[in-house]
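Of the protein chains in this complex, one is absent; all others appear in place.
Here is chain A:
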Amino acid sequence: FYLNFLMDQLLSKIAINDGHGENSAFFDGWKAYDSNPYHPTQNPNGVIQMGLAENQLSFDLVEEWVRNNPKASICTEQGANDFKDIAIFQDYHGFPEFRNAVARFMEKVRGNRVRFDPDRIVMSGGATGAQETLAFCLADPGEALLVPTPYYPANDRDLTWRTGIKLLPVICESSNNFKITSSALESAYNKAQESNIKVKGLLLNNPSNPLGTVLDKQTLTESLNFTNNKNIHLICDEIYSATVFSKPDFISIAEIVEENPNCNRELIHIVYSLSKDLGFPGFRVGIIYSYNDSVTNCARKMSSFGLVSTQTQHLIAYMLSDEVFVDRFIVESSKRLGNRHSALVNELARVGIESLKSNGGLYCWMDLRRLLKEYTFEAEMELWRVIVNEVKLNVSPGSSFHCSEPGWFRVCFANMDDETLMVALKRIHKFVIQSKGINVVNEVPNSKKQYRRNNKLEINLSFRRLDGIMMEPHKMSPHSPMSSPLVRART
């Protein structure tokens, strides 16, 4: 034991602290899935993964393009000529063709309403790397970024683990559909001031994860004014920008910036990635686009820590320059996402489960407040355990997104094929219909009219059933957050 202790002393604080965040409930669900994954024939009762926001609906289009364009891949007859130059190129500016193609793609996704300068395109190791790099560039250890809740859980790890900065929540509430209000921004900022924490910026996620909504012009303008007035940075993570499938249109901060020439552009930075829009997280293409020269220079130098493989740069340069393909892809991908979204949301509605009205992202934000035993986060976790262990769906509880109100869950719909989705929907249906009576929370504090449901279908849970589960610890998932969480290194 002493030797272990001695060995532990050998490691840095970063290596042994919890900054990796894998002890949170968000990851427990994944562990439950990992230990019992669904398979249509080999494990039909396994857990279906609905906690992974990946876009697998349109990768066949990408695959088809790659096969039809062998010159884009260096491991083909047509492309091999480029091999030498590509393999040896390690300039952190990246290929100009790559930057041009990415800039064009970003413009297209924004309906050509803005212009992006390819020289400001800086690479990073996925959006994960982009966020971390910006945090390194904009804030010193101990300083903070404001982030509206609910937000993507990995922000905690990506933005703070190695950088030493803090994230402070800007509370958004269901009463106004989780809109970000000026007063919430001001109150978060003032709270930081009172605690003597220096706020360096505001991080917006647009379209939002987990809400799936886009920010309207008013919110964007207010955020811009807020940050300008406080002279703090505004980081917009627009990683889901091409996943918007219905109105209202996605509005990028770039558009607001162009419409407000008097704003201080040096405070504006955009994070982007091809992982969600194209559906290829494995490419590890992260992009930082900053209007601030100092930040661009610094981020570019730091990109040595997460450059995009030139093989990938080459492929992407070709792919995104194919305007015909890109135009078709954007339209088709949105359509497929929209259909999937409707399928899920309609089925949920049929069994009396509401979700936040959303028009983007790869998930929807379910309102299960009426299924809670009581209006607490403990009850939310209980419900979550039932969903993971009984219904066998890995959905993500709102608390892991720092939601201020219990009862919300994110369910992803784009990371599976149609058949699996059908199975998942059937399970939801069955679960809801088969449940017996229970005192559910009938009156949810602060809930407003938009959740008026025709209460024909009563959603009930057997209280006794839940009790039974709680009393028998051996039935609980060993990965539940109530027991000591296992931090499993992934091999």
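Methods note: a contact is a pair of C-beta atoms (placed from the backbone, for glycine too) under 8 Å apart; a residue touches a chain by one contact, two chains touch by 3 or more; residues count from 1.
Note that in this section contacts and distances are computed from a predicted model.
A.B. asks: Going by UniProt, what is the name of the one chain that was not included in the view, given "Proteasome subunit beta", "40S ribosomal protein S24", "ER membrane protein complex subunit 2" or "Aminotransferase class I/classII large domain-containing protein"?
C.D. replies: Of "Proteasome subunit beta", "40S ribosomal protein S24", "ER membrane protein complex subunit 2" or "Aminotransferase class I/classII large domain-containing protein", the absent chain's UniProt record names it "Aminotransferase class I/classII large domain-containing protein".
A.B. asks: Would you mind spotting which of A:Asn206, A:Thr312, A:Ser334 or A:Ser355 touches the chain that isn't drawn?
C.D. replies: Of the listed residues, the one touching the omitted chain is A:Thr312.
A.B. asks: Name every residue on chain A in touch with the hidden partner chain.
C.D. replies: 6-16, 20, 22, 30, 37-40, 42-43, 46, 48-49, 52, 54, 56, 59-60, 62-63, 66-67, 73-77, 80, 83-84, 86-91, 125-126, 128-129, 132, 136-141, 143, 157-158, 162-164, 198, 200, 230-231, 233, 261-262, 264-267, 279-284, 291-295, 297-298, 301-302, 304-312, 315, 415-417, 419-420, 487, 489-491
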